[in-house]
Each structure stands twice: as structure tokens, then as C-alpha cells.
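Report on the structure given below.
In this view, the complex is presented without one of its protein chains, the others remaining in place.
Chain lettering (A, B and C) follows the sequence in which the chains are written, and residue indices restart at 1 in each chain.
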Amino acid sequence: MPELLIRNGYVFDPLNGIEGEGMDVAVKDGKIVERVGRKARVLDASGMTVMPGGVDIHSHIAGSKANCARMMRPEDHSRDPEVKTKYARSGVGHTIPSVFTTGYRYARMGYTTVFEPATPPLTTRHTHEELNDIPIIDKGCFPLFGNNWFVMEYVKQGRIEELAAYVAWMLEATKGYAIKIVNPGGIEAWRWGRNLRHLDDTVPNFDVTPREIVKALCQVNKLLDLPHAVHIHPNGLSEPGNYQTTLDTMECARDFRREGRPAMHVTHVQFTGRKGWSWADVRSGAPEIADYVNTHDHVTIDPGQLIFTNVTWMTADGPAMFALFKLAKTKWFNADVESETGAGIVSATYKKSNYVNAMQWGIALELALLVKDPWKIYLTTDHPNGGPFTSYPRVISWLVSNHARQKLIDKINKTAKRRLNLPGIDREYSLYEIATITRAATAKSLGLECKGHLGLGADADIAIYDIDPTKLDPAREYRIVRRAFAHAAYTLKEGRIVVKKGEVVRSVRGRTFWTKPKVSEDIKKTMMADLQSKFDDYYTVRMANYPIEERYLTASQAITTNAGV
Amino acid sequence: MPKATLQDVLCTFCASGCDNLEITYDGRIIDSARNGCAISVSRFTTSDKSRLLKPLVRKAGKLRPTTFARAVDRAARILNNAKYPLLYGWSQTSCEAISKGIELTELVGGLIDNTTTSCHGPTILGVQDAGEATSTLGEIRHSADLVIYWGCNPVHSHPRHTNRFTVFSKGRFRKTRKDRKLIVVDVRQTDTAKLADRFIQVQPNGDYELLTALRTAINGEQIEQETIAGVPVETVEEIADMMMECEFGALFFGLGLTMTAGKHRNTEAALALVKDLNFVTKFVIVPMRGWFNVAGANEVSTWQTGYPYAVDLSQGYPRFNPGDTSAIDAITRGEVDAALVVASDPVSHFPREAVKHLLKIPIIVLEPKRTPTSEAAEVVIPSAILGVEAAGTIYRIDGVALEAKKVIDPPIGVRPDVETLDTIIRRVKKLGARR
Amino acid sequence: MADLAITPVRQFKIPVTAECISPDFVAGKSLRETELTQVWEGNRKVKLGSLFKVAGEIGRTPNDCAIKIAGNVSAVRRIGYEMSGGSIQINGEAGMYLGERMKAGTITVTGNAGSWLGTQMRGGQIDVKGNAGDSIGGSVRGGTKGMRGGTITIHGDCGTEAGAWMQNGMIRVRGACDLYAGIHMKNGTIVVERGCQGRVGAQMTGGKVIVLGNAGGVLPSFQFEEIRERAKAGDEKIPGPFYVFSGDVNEGGKGQLFARVSDNPDLKLNERYLER
Partner (left out) sequence: MKELGALDGENVRLKTEFGEVILRASVSRQAPHKRVAFIPYGAWASMLFGTATHTSGMPTLKGVKATVERAGEAKIATLHEITRMKGE
């Protein structure tokens, strides 16, 4: 691979404290290096912004859920096709793009790493088949543990060390990256058509509470020293007044903080950040949640920004999806997964005129603007729940420009406009902060040392946007910012140019990250005995056929950790 | 080579995905296949005389042995010159091969369809209108206290279904047969119906009316007719009550709904019935998919093109509209001018009028054994049998991905489909795809 | 009105997609330009001129364009796509998606027409002397919105699911309909003069289906209301008497199904519900 010199760009590298300095970036063998030889190819980035490649921490792009949604919504695809080119395969888009289109559309925005945040362990082989097919971006997936029978039984018996050994075995078996919890205990209650609303409700037939499940898994996350925090979607999704459950859930992780690293990441907080007692009375819980995040160091969040467009709700939270289906009355899909988790999909449309939708839109932006430290909040739309990931540039324009926000605030539901705090907030993100919440902070949160920055030895994943930070005022020219972030001037993946002027010019294969915690043999032996004795009772597949071999991942990248158990 | 045994092998017959077979083999000969149903044994006998061992190309009207390279070249030229080629089959080959098939279809600008189009295609069309409330098969084993088989006969089609997943299985909350009630709805008293607590005989082509009546009863509305599709209205009310009073119901349906008049609207009515039931209790619905990787064909096609089957890539992007872009329709209208058939036998199974047109165009066949389709082909390339002589990913009825294992080596010179297709793709690229 | 004659040079077998054969596309173009327009024949991009002889003159605006097609174009899809004026006259067999998303103007076919005729049309007239295929005036795959306005008249028979997901407008079938006429219908009117195979108005939520001739029975999710002397179809009053049913109750529907008494003896037993 030829050496490359990116000359004279304005570099934004928050991890290394570089804010818009004019400098060169040298690339050799896919890595950032000190300098390159004279015959290195030169890429002139003068007058342009140079950032690390985007890192998306939470986007439903692959797996059985995403594919059922694709299969169920041909009307969503036929409006947004991608014609094949010399370099790019054909596909379809809008809310749930096909795999090739997903990779190309992320690369066009300068994104080079994306994580699928919810995969049922039993069907993770399917998730990896799709991740293998997604071009260009590096990727990984979070297996679901919050309603797993083995987990709940270990929590009930208080056998935390065996639980840690089980989670370690599962991460290696499924080639997963981090612990994901969705509506802990609630999806098990959905087996009988019910749900759990609060942290201290009891899971039927298992006699444990969501609080106990969350605490145990936070402790396991610390014991296994996993790179990422516990990624959680609390109980009571979309219920009025659920902001309190979110705060209580955050409290569970208080004493599992690790030096310099949070214990918990609460995702798409907009869906669980509501005050009020009824649908007509939804209020913003953003101030309370932002205050908690600002005053504690063991938790990070992402807003799950909502866009006023047609979307596809998709989550493992089966009961919540059925509740929303009864309101939306559109198409509903549900798929419970034996002894592990569930899935729910509903097609929907967000309207400015709708009171609750307008409040959701406002709550998400309030969260992003009220959380002071950009290292604690990450840009997501919980694709495709809040909106398609292709709308990130529009969200960026709302964050950098109060004027852009106010224009839309004037068009939303009047009652919502009155009850939101958003109109009174005039904070505007700088490009430096945007670089933090879209790449530096997310890479750090995921524990990916070679991602999200341009320091020596980092992967040469680089995005170059046609914005001159010395001349452009993002607050006023937010349209230019939006267009620049939508069509990167250049995107480089491990040193190779894959996108030029917003078009894919080369397709490369990305790697799949997964974690391999090392657990002491004797604990593992006792756990394996439990597993072997109950596996055939709990599952309809044989234990020997459950694990996924490493060769199954076309480009595997394991991260080993030394467990304290 | 001493006799060897392989444990936990996946069966390659139906989509139940039994993965606890024990195969003993000696070199290239399989001795026995235990733990599966009676049919699984036949899937592991590979040495019968109808096995294709050499590539064949038609010269002067007769199929003559040829080299792999020459057969691939001929196949590549046929597909590359065609204006509207059909690539059909896919349900008995691996997901990796299907992925190559889609790449080849996009390259030559053709139509890719799988056997879903004459099996559970209407089920997917129903889901596209009504959504679906389903679960993996283990949930049903653990929790279902009411099981309904509608228009399907698992005792013959999915022999171990009842004792691995439903009434005879041992679940966490349902231990024995008496913890479950079984209803069978069919046009005749099948051997499955003989196991049922209640057997409902419905008139042929009357399923839609009966499903609609059940929905009406569940929605608490008055049914004004005395009998619906030959079933007395009192029985309809009774069955509706049974469905509403169970704790966890599971409705399995088969080709009795998808192949009779109404097709995708029959399945839509069944999906809507189960959706309505979720307002009063917990209910799931699962189609009885046929071939062991027909679900995989839908999954791969969906994640790569956005559509589960009948995908037209002739204009450089995916289009989907069964009735227009589905295999049997396109062939019958004489639109297709070349065909690649992988692991399927349309000359036997397609309606006569469609076969008449199919026999007029050059056919390329990738198949382990001789079939009427391979007999009528221009080019025949033998394939290694997935799950016996080649490994690959497959998808079970409920979308759980499993891995078919390679037990023995294929006959010399016989390759897995994924390799053959990859070679054809490279050859077409060398020929210079025009578009 | 400027007449433009587009004549197929042969009977097409490979599917042709030619949404450019529409007043909106040709309006204001020269003959040369029209001939050079690219259309798909199977997987090949070919010039329109290589498949059709183009003669006559082209009006400046869609309303001035009268396109005349003589011959069998049953393999040509999407003729009259999103047209907003003018007329298309097809002497022969027409293909699929005829007049899809049409806003105004008229399309007449002397022979038969394919399926998905008038899909999601908003206005205008389609008149087919022969038979029509399935799902006329319907929606796209997985979509929930069929035709919103305009009129479709089929003089022969038509296939299944006529007027699927119909939002408004009028469909008149002088012949017979196959199953599911008016399925998922929300509004609008369908008149079928020589009966249906059955399952009329399945899962409809509104609108009206008037069946002269045998309706093939009524679904159990419809409730008998009354016998009415006449049925109103747009501004026309069709003499009855009619059995009137409301449904589909499974969808909480307020649709109406009119079945003429004389042609539906099998519905006689509903008369017992009439108050004496």
C-alpha cells in the first residue's frame, strides 16, 4: 500500500487535544505515522477539515431483527434504491437499508466504525453473516443478556463469579463485544403477555428483580474488565414518567465504576426520559437526567435523536413495541427468542404536529445541549428508531446552530413548544465538540485504542470535510455544515481512499471486533457443568452447535481482557 | 480409513433443523445416520446411481461429458448473452452459495428467485401487509398450552416436529402431552389430526372464510351465518374461546393456506387472527417452511437486496413484485431467455404451461443428482451435497442460523456450489460484462 | 391535440419498461429526442426508436399530446406513468402498470390490459374495452394506499383484488371480478356488473362495492343491514333492490356491500333479520 500524506488540513483530534490546527497527517500501511517518504502520494486538504473516521456506538444495521424489518417493509425500499456502479453493489435504502447500501452510506458521511447494539445470542450467527457483508466499515455487536435464563438463575443464586464465567463464555461463543441489557426481566414477562414497569418488580418464575440483574451484570462487566461499559435500555420504554426509572437504573451502576472508565452507558435516553402521568401530559425529564450525568462519572448516555420522517421502530423490547403498536396501528412484528430475549418491530411516522413526537424531538436535543461534557454524550438516532443514520448531518446542524433549531421549533406542536426547555437553550456545539461526540468519545467509550483519533499508531480511518473552520461560522452557515457532513470530500479506511466527493470509489472489507475475557479454569469448569446439564432443556439446538467459530468472521479482531475471576 | 463417527450433525431434509444426528462413515461411504427421522437416513445415502459425477454439455442434441472449465465457460456465455436470465432454486444450497448467486444475477442483469415462490411466498406477502407475531420454536416448547396445526401435516412433512417443539416435547412450563391441547384444521383427517384433541374439517378453499369467522368471534362480533366453510358456527365460537382462554397459543400453518385460492390473503388472515389474539392473550404463529434452507434463501436475498425472493436486478437495482418478477409468471409469459437452476427441479414441479416455455430456453443446472431438469439442460455441473459433502450456513423454520457440516469428501472433481458459482462469476467478468 | 403515433416494430417477448411513453415525458420534445430516449429491454438499455416507430407531431404541453399506439404492447410496462394530461390510445393488448400514479388525462385500450393498472392513480380516466389483470387501482407491495381519484372502467372481466387499498375514485367493471374485489378498501366506489367470485370487500374499512350478479357469498365479518331500492354510484343511481351489508367488522370497518337481491338467492336467509 503506497504511503500517503494529507497535507495542510485543519485537524480536529479531540483525544490528542488538537483543535483545528493546520497540519499534515502521514499514513503508512494503514496506520498514522510520524512522517512518510518523498514519493508518498499527496492529498491536498488545504482549507478543509480533517477528522478521524466517524464511530457510531448504537445503530441497528444487522441481525435477525433488522432483516425481519427489511422483509416486512418493501414499500420502504422501493422509494430509495441504489443503482450498482463500477465500485458499488446495488441495494435499497431508507429506514432499513440493505447491507451494501448501509456500508456505502456510512462511508459517504465519513463514518468508518459502526456497532450493532442488540443481537440475540442464539441468532448471532445471522448477525455476523450480515456484518461480514457490510462493506468498508469496521463493526461489532452487543449480545443481549438482560432476560437470559442462565443469567437470571445465577443472579438469583448470587453466584456472581459463575455468572462472570458464563458471560465470558457467551461473548467468545457469539463473538460479541459488550454486555447489552434491554428491559431487564420485562421481556421474560412478555412470555405471558405482560411487562415489568419498575426496577423492583419481580420477574415471573425467576424471582429476581431488574435491579438485581442490572447490578450483577455491572459487577460482571467490572470483573471481566470489558472494554465497553454495560450498554442498557432501561425498563418502561415510552411510558410517561419513566425518567425516574432511568435515574434509578443509573444509580445501580454507582459502585462499579472503573478507573477513568464509566460502568454503564444508557442508550436512546429520549425514549426513557419522560416526566408526566399520561400521553397528553408528557414532559421533558432531560434537565434531571442531564444533571445526574453532569454530576456523576460512572454513566454516559446517547440521546437517540428523533427526526420528523417515516421510521421503523425496532428493539428487543417486545412488550413495549406491542404497546406502541396499539397506538400506531400500523404493521407489527414480534419474535421472542427461546430462553434469551425478544424482538419487536413497528412501522411509524413522526410528525411535527404530534404533541408526543414533538416532545420526544425536544427531549433528545435538550439532553445533548444540557450535558456539559461532550465525552459523556454520543450522537445517535438509535437508527432506525429515531430516524435513519443518514440524518446525522441534520442533527449536527441542529447542534451547531441555534437558528437552525429555532426555525424547526416554530413549526412543531404549539403545546410542546411551550412545555419544552429547548427554546430557552442557546448553547451551540463547536466542530471540536462535534468531533468528540461522533468519533473520539464513542471510540474511547468502546475501548477501541486505535479508533477515533489521529495519534501515532492509530488506524488511518480519516474523514475530510469541505469546511474551512477559519472562515465558516457553523451557527450561521449550518446548511454548509450539513451538506459537508453528508458528503465527505474524502473518506479513508486504513489508509485507502474509499469515498471521494461523497461517492464510493473503492470497496474494502471491514473487520469485526469481539472480546475474549480470560477466566480462571476452575470457575469455568463449574459453570460449564451447569451449562451442559441444562442446555438441552433450555434450547432446541445442541450446545456443540451454539458457538460461532472465529473462521466464520471474514476479518476477525479479538480483544482479550484479563478477568479478575 | 477406519470407521469414524460425527456427533451433532445437522439433517438436510426439512427446515426443522434437527442438529443432533450421529453419522458413522468410512472414507467416502456413509454407514448410518442415527437420531434423525426416517427421511433423514435417505438424505445421507450418497452413492445411488442417479448421482452426477462429471460436468455435461449438450452437443448435437445429446449431453456429453466435458471438463469443468469448458462447462463453466459455456454457462458464463449463456448467462452473459441473455437479455433476461432467470437464476432459480437456491433452497437446498448454502447461504454462501446464495450470496454468490445474487452477485452473479446482478452481474449478468437477471432475475433471482427461490422455491419460496411456489411454497411459502404468500406467507411473506401476508407478513408484508399484516406483520407477524412469532417466536423461535423453543419458546413454544417451553410455554405453549394450545397448539394448532392448520393446513399442514407434520407427522409426514416434519416428522420430529411434535416431539421436539410442540405437544410431545418437554418444556420448562409444559412438561407432558396433557399440559397441551392440540387442534388440527385440515380438509381431511390426516395422521396429524388423529393426535388432536379437536379436529376441524374445513371445505377445500374455505380457509379464508373460517379464519375470518374466528377473527369475528374473537372481536366479540355476531356471526350471522350458520356454517362457515362447512364448520358449524357453534364450533367456530368454541374454537375461538379455546384460543382466547389459553395462556400461550401457537398456530402452525402450511401449504393448505398458501396454495389454495386466496393464497397470500389466506396467510394474511391467519397472521391477522394471531395479531388480534395478542390483545387478549399471548399467541404466536410459525409457517411450516419446507426445504432445509428455503428460509436462508429469503434471509440472504433480503439482507443483500432488500427483498426476500422474486428480485429483478436487470436494471441495475433491486425490484420486487411477485406476479411480475416471480419465476413461474416470467417464464409462462415467455420473457425469460436463459435459466440457471441450482439444487431444484422446476421441470418436474412447475405447472405444465411454464415447463413448456422453460424447455425452449438454454438451462444451466447445478445439481448433485440427475433430474428431469438436468436431462433437459444445456450445461450440467455436479454439486457436492450440502451437509454431507460440503459445509455451509442454513436457516431453520424460525430463522435460527445453523451450520451444515461436511461429513465426507465429495466424489473427485465434484465441487460445492459456492466454488462453481464463484468460477462462473470470474469467467463472466473476464468475458466483459457489457453493462 | 397533436397526434403522436408510436408503433412497436415487433411483438416483444423480453419485458420492456417505457415510462417515457407518456404525454408528460414527450411534451415539448422533438421526434428525434423522443426516439433517442433510453428504455430498458430486459437488461439492455436501448433507444426507444429501436423498438418503436415514432411519427406525427408532439404537443407543447401534456394536454396537447395524443399518443396512439397500435399493436400488442403487453410486454411493455409503465405506459402513461404519472401522466398529468393528454391522452393515450392503445389499439391492441396493453401491459402492466398502465397509468400508474396518473394524475389526469385519459387512457383507452381496445384490447386487454395487464395487472396493477392505475396503481395509486390520483385522477384521470382509464377505459379498457377488453379484460384487465389483478390489483387494478391498487397499492404498491406492502403499501397501504391505493388509487386516490379518477375512474377506471373495464368493459370485460378483471382479476383479483380490484381496488385493493382504494382511497377514493371509481372503478366500474362491466364484466365479472375474481376474488377480493375492494380488499382493504378505505373509500371510493366499485361497481361490478356481472358478479364476483367471492370475498368482496375483505378487510375493507370504508367505501362501497355494488355487485350486480352473484357476489359469491358474503364474508362472516359482514353484517346484514337492510334491503335498499337503489344504490348510488357517484352521481348515478343503480336500480336494485339490493341486500346491504356493512363491514369488515374485523377491521372496525364502515364499508358497504350492495348485492342485488335477484342475483343473490343464497343471501335470502338474511331476510330473517328484517324487522317485520
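In this text, a residue touches a chain if its C-beta (ideal position, glycine included) is under 8 Å from a C-beta of that chain, and two chains touch if they have at least 3 such contacts.
What you are looking at is a predicted structure, and each value in this text was computed from that prediction instead of being measured.
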Partners of the unshown chain among those that are drawn = B, C
Inquiry  = Tell me which of B:L104, B:A196, B:V342 or B:A376 is the one touching the absent chain.
reply    = B:A376
Message = Touch as defined at the start, partner being the missing chain; which of B:V57, B:I328 or B:V380 qualifies?
response = B:I328
Request  = Quick one: say which of C:Q125, C:T160 or C:T189 touches the chain that got left out.
outcome  = C:T160
Ask   = Which parts of chain C are in contact with the chain that was left out?
value = 115-116, 134-135, 159-161, 178-179
Ask   = Since one chain has been left out of the picture, which residues of chain B touch it in the full complex?
value = 113, 117-118, 121-122, 125, 187-191, 193, 201, 204-205, 255-256, 258-261, 263-264, 309-310, 321-323, 326-329, 332, 347-356, 359, 372, 375-376
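Basically, only the chains that are shown with their structure count from here on.
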Remark   = By C-beta contact count, A-B versus A-C, the higher one is A-B
Ask   = Approximately how many whole Å separate the CA-defined centres of chain A and chain C?
value = 46
Message = Quick check on chain A: which residues sit in contact with 2+ other chains?
response = 72-74, 78
Query = So which bits of chain B are touching at least two other chains?
reply = 128-129, 315, 320
Task = Using the touch definition up top, name the residues of chain C that touch chain A in the complex.
result = 140-144
Ask   = So in the complex, which bits of chain A are touching chain B?
value = 62, 64, 66-68, 70-74, 77-78, 81-84, 89-92, 97-100, 122-123, 125-126, 129-130, 133, 190-193, 205, 322, 326, 331-339, 342, 345, 537-542, 544-545
Task = Under the touch definition given earlier, write down the residues of chain B that touch chain A in their complex.
result = 7-8, 10, 17, 19-20, 95, 99, 103, 106, 124, 127-139, 141-143, 164-165, 170, 172-173, 247-248, 275, 278-279, 281-282, 284, 298-300, 302-308, 313, 315-320, 393, 395, 398-403
